[in-house]
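Take a look at the following structure, please.
All protein chains but one are shown in place.
What follows is subunit A.
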Amino acid sequence: MNRQQVKSEGKKWVDKGIIEKDQLEEILKLYPNQNQKPVLLTLAAIFIGLGFLSFIASNWGAIPHVARMVIIILAMLGFYLAGDHVYRKRSEAVGVSLLIIAVLIFGSGIFLTGQMYNYTSFSAFPFFIWALSALLVFALFEERTLFILAIIITTVGQVYSVGNFSEYHLLLGLLFLFGFGHFVYQRADWLYGTLFALSYMLQAIILSLVEHESFQWLILYLLVLYVTGHVVTKPGIRIPFTKLSVAGMFILAIWQVFMLEVDYFKEAINGEISFIVIWAVLMAAAVYLLWRSDNLILILNLVLFFPFFFLEAGSMLVLMLLFIYSLGWLLRGYQTEEANMVTKGTVAFVISTIVAYIQLAWDFMDKSLFFFIGGILLFLLSYFLERKRRNLSKRGQEI
């Protein structure tokens, strides 16, 4: 008998009052979890699946259409049913890998069928169907691997939609927001939160480029992510949402420093009143939330979100924002003697300095001189900052 069987049998004995729950635990300890087995079994399943796939693929042209459909459907059914069975009776890890293969077969089945029948396609709708199925399978089993799979399918579908049809697929977007958003909120798992935030940011880039045709809206999408992180106070959501949105905004600010000099991007900016209104509302909400949670120092993060690109000297002003942000965290770090904060401020400050140096010196300095002086500057900077940081951590130890 293996552990899984003992467990399910034992539950019946407990229910009938033959043994106590503690006794069942003791008995279960006699049957240790055999962890090495699922790894091998998973590999075996993957190998058999791959062999099967490559065999079919190499003979695909010779197989009549109806037989191809039968193969796809039977393979999918087989993996689903086997996955479900193994998951419940034998091993959860192996069961999940079989289910993953089944979901992948469904997706490739859609595209193989479409290709075989020369289906016309206008949109990423097939990806929507695939992503929906993957999400439903995840909802039933609640395994992290299945969540990763489903969110990857959704994100890739959105990228595919832009690449092939130059549009953001609305249905996929709604599925992401409400379908995935639901589980992210309910489970408040840091992994779900991180993946959701990353996918959200990628989709925000797509939306800004394709639908709004100007990068400025990306600032609003990132601000929404930041505010959402503070509205939902669960740490599994708040931490990835706020940290990733600020990191994204930091990169976007650097991008602005360089690109605001380029006419092409400047011309795309429009002074729509809706942008200003939405920005102001979100900003007020963010400040209110920080004030309420007694975290006003975090306003330093919000500095990066200022829409200075409207102004003539936008590039310089955004560069200033980068310095306010970095120096702010650096000083705050010294003040509170928190090494993490100092490190964050140091890294941001060094990056900002490099950006400023490239922006200011690249055009009129001889290139070898540019790198030479830049190197010396960075060297001095790192020496000074490192010494300060060491002093701080030494003092930290003394206390």
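Rule of thumb we're sticking to: a contact is a pair of C-beta atoms (placed from the backbone, for glycine too) under 8 Å apart; a residue touches a chain by one contact, two chains touch by 3 or more; residues count from 1.
By our rule, contacts and distances are computed from a predicted model.
K.L.:
UniProt name of the unshown chain, from "GDYXXLXY domain-containing protein", "Carbohydrate ABC transporter permease", "histidine kinase" or "Acyl-CoA dehydrogenase family protein"?
P.N.:
"GDYXXLXY domain-containing protein"
K.L.:
Among A:Gly17, A:Pro32 or A:Gly61, exactly one should touch the missing chain; which is it?
P.N.:
Once the missing chain is taken into account, the touching residue is A:Gly61.
K.L.:
Where the complex has a chain not shown, which of A:Val137, A:Leu282 or A:Leu322 is the residue touching it?
P.N.:
For the chain that is not drawn, the touching residue is A:Val137.
K.L.:
Would you indicate which residue among A:Val14, A:Leu28 or A:Ile73 is in contact with the undisplayed chain?
P.N.:
Of all options in A:Val14, A:Leu28 or A:Ile73, contact with the hidden chain holds for A:Ile73.
K.L.:
Who touches the missing chain here, A:Glu92, A:Glu167 or A:Glu338?
P.N.:
With A:Glu92, A:Glu167 or A:Glu338 as choices, the missing chain is touched by A:Glu167.
K.L.:
Which subunit A residues touch the hidden chain?
P.N.:
61, 65-66, 69, 72-73, 76-77, 80-81, 84, 106, 109-110, 113-122, 129, 133, 136-137, 140, 165-167
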